[in-house]
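Got a structure for you, questions after.
Every protein chain of the complex appears in place save one, which is left out.
Let's look at chain A:
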Amino acid sequence: MTVTTYQPGEIQGLIEIQASKCKGCDACQKFCPTNAIEGASGAVHSINKEKCLSCGQCLINCPFGAIIETHSALETVIAKLADKDVKVVGIIAPAVRVAIGEEFGLGTGELVTGKLYGAMNKAGFKIFDCNFAADLTIMEEGSEFIHRLHANVKGEADAGALPQFTSCCPGWVRYLETNYPSLLPNLSTAKSPQQMAGTVAKTYGAKVYAMQPENIFTVAVMPCTSKKVEASRPEFNSAWKYNQEQGANVAEYRDVDAVLTTREMAQLLKLLEIDLAKTPEYEGDSLFSEYTGAGTIFGATGGVMEAALRTAHKVLTGDEMAKLEFEPVRGLAGVKAASVTLFDQSLSQDVTVNVAVVHDMGNNVEPILRDIMAGISPYHFIEVMNCAGGCVNGGGQPIDGNGSSWIGNI
């Protein structure tokens, strides 16, 4: 009997504590959402990989820099960039554009979309903004929510489960899969923006780029370490399956071939001697770099909910929201709840939607899940993100400025 919470082929043990550097200070344990870090105070700690979500919060908060990622695609990506027969598509997540500048001496939170496009273009990437895929996610996930809402209001027998959870955060998805599988029907079936981007790049994108899909190499640039595990999930080969059905006969490929964290992308640019801070701005090179404000706020806690409400309002009432900023879901409260009443045209009645936004999941989500299981949850739609603050504070973001490794190499 093998004890494992992983499917075959998935990356296991992505986050590791280096025994030689660990001082047993327990700091990492305070940031771990699943108590996956074992070892007594003062003794060298280790990570229980069955419980670990690979979120990397321990990594960015270790005062000794003792925690590392075991898998890096950096060399593979550099080799692919040099290969003339391959088109390397860089999928840039929302939260990367407000953090990668820090690695090049720019200010904290400085928005560097144009410079990042320019630097990646110089390195040889085609630009595929993940924000485009975030817009796509809103279309799918928002439609799914409206579908479930209507079916529930009408009392249809096979109405989907409410509340509906967002499914963008791989740490959260794995948490639910490992701890509360009975709530999986509540999870939106929409893929995360990363996986949508990979699939679209190798199906519709292959037509746009006029390329064979097998010659497209997709590299997601993410603020998140857990995205590496997500990309390795065996079911994420939809583009290959689709193209096989269309008559292709080639070896299996992944929707997302490689994932680089924000830190690794900065490292790649430095290796190629591209200084992002000095790179001229660049507009992008295809329709996949077109995105909206709704897509970009995905990187902050509450962003998915705000983006979804903007679209749901339009779909349900027929009108755009008068004020697009939806303040109740912004900010750093652990659980943010709001109620929205709007006139639903297709039902010809007022509908009140209760939404909740949860981040810093390890500290905040459990009471909400218990209420749902007890059948007393007031919510219809819940956004959950594992990391405090959302992806902007993901485990793949720049560390130094974040105050980690403050004791250095003693």
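Just so it is clear, a residue touches a chain if its C-beta (ideal position, glycine included) is under 8 Å from a C-beta of that chain, and two chains touch if they have at least 3 such contacts; residues count from 1.
One rule holds in what follows: contacts and distances are computed from a predicted model.
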Which of "Iron hydrogenase small subunit", "Multiple sugar transport system permease protein", "Protocatechuate 3,4-dioxygenase, beta subunit" or "ArsR family transcriptional regulator" matches, in UniProt, the chain that is not displayed: "Iron hydrogenase small subunit"
From A:118, A:163, A:213 or A:303, residue that would touch the chain that is not displayed: A:303
Option touching the unshown chain, where A:23, A:71 or A:122 are the choices: A:23
Given A:187, A:266 or A:305, the one touching the chain that is not displayed: A:187
Residue of A:104, A:117, A:217 or A:236 in touch with the missing chain, whole complex considered: A:236
Contacts of chain A with the absent chain, listed as residue ranges: 1, 3-7, 23-27, 30, 42, 50, 61, 63, 94-95, 97-99, 107-111, 113, 132, 134-136, 138-140, 142-144, 147, 173-174, 176-179, 181, 184, 187, 189-191, 195-196, 199-200, 203-204, 207, 235-236, 238-239, 241-242, 287-288, 290-297, 299-301, 303, 307, 310-311, 314-315, 320, 324, 330, 332, 388-390, 392-393, 401-403, 407, 410
